[in-house]
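The complex is shown incomplete by one protein chain, all other protein chains being positioned as in the whole.
Note that the chains are named A and B in the order they appear, and that numbering of residues resets to 1 at the start of each chain.
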Amino acid sequence: MSPPDPRLQLLNITKRYPSVVANSDVSLTVMPGEIHAILGENGAGKSTLMKIIYGAVKADEGEVMWNGRQVAVANPAQARKLGIGMVFQHFSLFETLTVVENIALVLDEPFDLAALAKRVTEVSERYGLPLDPFRLVHSLSVGERQRVEIVRCLLQDPKLLILDEPTSVLTPQAVLKLFETLRQLSAEGVSILYISHKLHEIQALCDSATIMRGGKVTGNAIPKDETPASLARLMIGRELPVCEAPLYTGDSRPVLEIAGLSQVSDDPFGTTLHDISLTVQAGEIVGIAGISGNGQAELLAALSGESTTARETVRLDGEAIGHLDAGRRRDRGLVFVPEERLGRGAVPALPLSRNALLTAHRQGMKRWGLVDYAKARAFAEQCIARFDVRCGGAGSAARSLSGGNLQKFIVGREIMLAPKLMIVAQPTWGVDVGAAAFLRQTLLDLSRTGVAILVVSEELEELFEISDRIAVLAAGRLSEAKPKADTDAESIGLQMSGLSNEKTPESGHAHP
Amino acid sequence: MIDHLIPILAGAIAAATPLIFAGLGELVSERTGVINLGVEGMMLTGAIAGFAAAATTGYGAAIGLPAGALAGAAIAMVFAFFALSLAANQAACGLALTIFGIGLSAFIGQHYVSYSLPGLQPVAIPLLADIPVLGPILFKHDMVVYLSFIAFALVAWTLAKTRLGLLLKAVGESPEAAHAIGYPVLGIRYGAVAFGGAMAGIAGAYLSTVYTPLWVQNMSAGRGWIAVALVVFATWKPARLMLGAYLFGGVTILQFHAQGLGIELPVQLLAALPYVATVVVLVLISRDRKLLQLNLPASLGKPFLP
Partner (left out) sequence: MHILEPRAQPSQLMRWTAPLIAILATLTAGSFLFWLLDKSPLESFHVFFVEPLTTSYGWSELLIKASPLILIAQGLAIGFKARIYNIGAEGQLIIGALFGGGIAIHFDGVDATWLIPAMVVAGALGGALWGALPALLKTRFNAEETLTTLMLTYVAGFIMAYMVNGPWRDPEGMNFPQSIMFGDGALFGILFDGSRVNTSIFITLAVVLAFWLFNARSFLAYQIEVGGQAPAASRYAGFSAKQTVWFSLVMSGLTAGLAGVGEVAGPVGQLNLNISPGYGFAAIIVAYLGRLHALGIVLAGFLMALIYLGGEAAQVSLQLPAAITGIFQGMLLFFLLGADAFIDNKLRRPAFGS
């Protein structure tokens, strides 16, 4: 008996974009029932490759073989017909529609919501993915939304399931449950392409791995036979950089004090904050763990001043600032690095010199309402040099920078404002490993000069690396911040889910 | 009193008819995320095309309305090319369409200024028209008024009950997600804009071939803009749009009955009432930010380039 045809085979795939070659001569093979990892850091070309398989992007060169036959996948609908399902990293769900309506939109069959809802319930129960088909998607937690995506794929009876960074939105416990579901599918013969940059997950789950760097395949491996260090070398070409956290020896005083902060969100799809209290001392980094959508955006806006609140609930260096807007808080020594770099932390089409002006105009750049653009430019140039921002100079548009370099510019700009308190959201999201290490070390060094730093991040490993204390934000409530040594990933994960707003259909039967 | 009211309410129904057609069309277009501020221009294009077709063929509104729909849809495609394919600023493209439509209709209309058309005779619907009070208000109108009832029912049913309606809403909320799962976002938006154009064209042709029935330069007199405002007032729901349209029909018709009702205001100020009412209504609905945000198609006005 000859071995079965591979489920999927990519042969010499190349895809060029105007400024970058996203995939160069990429080949890989996935067998039926195999769980195959694509490992690589941000910008390695993983997502482009998946879009090519799913028909959302066309390759410039190369062949796609499906069950031994060459195919040209023209669009996602055809991919689904072949039996390829995709769970997107940024979900492709419609918030104002119900679960079953979302699913109906991808199925190529007569429109009968009642019958479909029954099938949704059946499939979701069979694979341990509880879902209420009639809930509106915007009322679901991120984890539940991922279940909708997975169930939507399963209803089409897929032969290959692609998951793009699926665990970034899950608690550690939910990750284990997802792995069980994926193993069950694999046992039923479904192949799985698992895209990730998290080494231990790939070792725990995957049968084989293709490692990519800079758009090229740099190796194939059996993850269980490798060490994290050897996988990391293949992924980034060198050892994983490590940050150093020296001891803080300066004076300790509370810089940020949050006391009893409660706030109803203006956004109908937002999260309400409940009685949040926290103190950040000079010279320390406090991390807030938790999955986005649990009040992170609302808390950050309430702290930065983008939304104001009761006067006494937020204090900066002893002064009540809850009622002040973002500009006045900045006047008093607060700086903020938001999660969205383009469009919030920086204006995409403006050059860096003008983006410096955004928050640094306080540094003597204006007189009688007129701007001294030479000073703004000098500030930007200094920031570029000091924080190793790789770009075409102070005249480059913000949007022409890579994520890591723009983040270095924004973090650098805010540090150069000589803050008392720095608030940072997702400091290294979407940033390559080298820049991420640089940014983490920069934050550590800054805190040791006596600046209080609050970091909000979804990456637990990152928080453990740089924080002195860690708290968890779930369902709009903040747990007590514990010294890093007194807690671990597991107990934080429990807090994330224990307090989280994940409602199973049994507990929260709230039909809209 | 009721004798006074019946003709006023019946008049309001007729005056609301063009707003209903134009408003339903714009509503569908906005549901998919495209705001077309060119309704006024499309209405005028439909008005002159309908009038010209009716006047030259002699078949009246029967040929005028389809001609208006066709012309409205055709000119809407100009908007669609710039606003969708070239992803240009939708508000500005709509404005360009209005300026262009006003100019084009006046240009073509110069040959038709002295014509007049017979219009349409009212048709009383058997049985229904005999219901006291409601009968004469609702069921003694020309055929196009009944057509507006049907158009409402069709649009409302499609949006609420069909896969197509779901898809329109989905594209309006997140074109990115719709594209990711493989729907032709631009194609769907082109279709919605064409529908909006056709409906605005019918509205215009109704004005020029039935309601007035004359060609007068700029005869839509801001009704296209009021239709756009009505869609906001309706929070993108067809039933509320009908309500709003009849309200405005009433305000419009009021100026002709003001004397009879004992209202003594100069005619010019009475004529300004519908526009003032539009502002008031916009203010009343917009102050509830959450209500608007809950219903607003999330991608409204944002260009989509995959």
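Definition applied: a residue touches a chain if its C-beta (ideal position, glycine included) is under 8 Å from a C-beta of that chain, and two chains touch if they have at least 3 such contacts.
Just so you know, these numbers come straight off a predicted model, no measurement behind them.
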Missing chain: touched chains present in the view: A, B
Sole residue of B:Ala10, B:Val34 or B:Leu84 that reaches the chain not shown, by the stated touch rule: B:Leu84
Residue among B:Gly101, B:Gly172, B:Gly201 or B:Pro297 that touches the chain left out of view: B:Gly101
Touch criterion as defined above, residue of A:Met65, A:Ala259, A:Leu358 or A:Ala378 at the omitted chain: A:Leu358
Footprint left on subunit A by the chain that the document does not show: 18-19, 58-61, 72, 74, 304-306, 325-330, 336, 338, 340, 343-350, 354, 357-359, 361, 366, 369-371, 373, 397, 400
Touching residues on subunit B - with respect to the absent chain: 37, 41, 78, 81-82, 84-89, 91-93, 95-107, 110, 184, 186-187, 190, 217, 221-222, 225-226, 228-229, 232, 266, 268-269, 271-272, 275-276, 278-279, 282-283, 286-287, 289, 292, 305-306
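Heads up, the rule we're going with is that only the chains that are shown with their structure count from here on.
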Partner subunit B, residues of subunit A touching it in the complex: 55-56, 75-77, 79-80, 88, 91-97, 101, 104-106, 111, 266-268
Subunit B - residues contacting subunit A, complex: 162-163, 166-167, 169-170, 173-174, 176-178, 180-183, 289-290, 293-294, 298
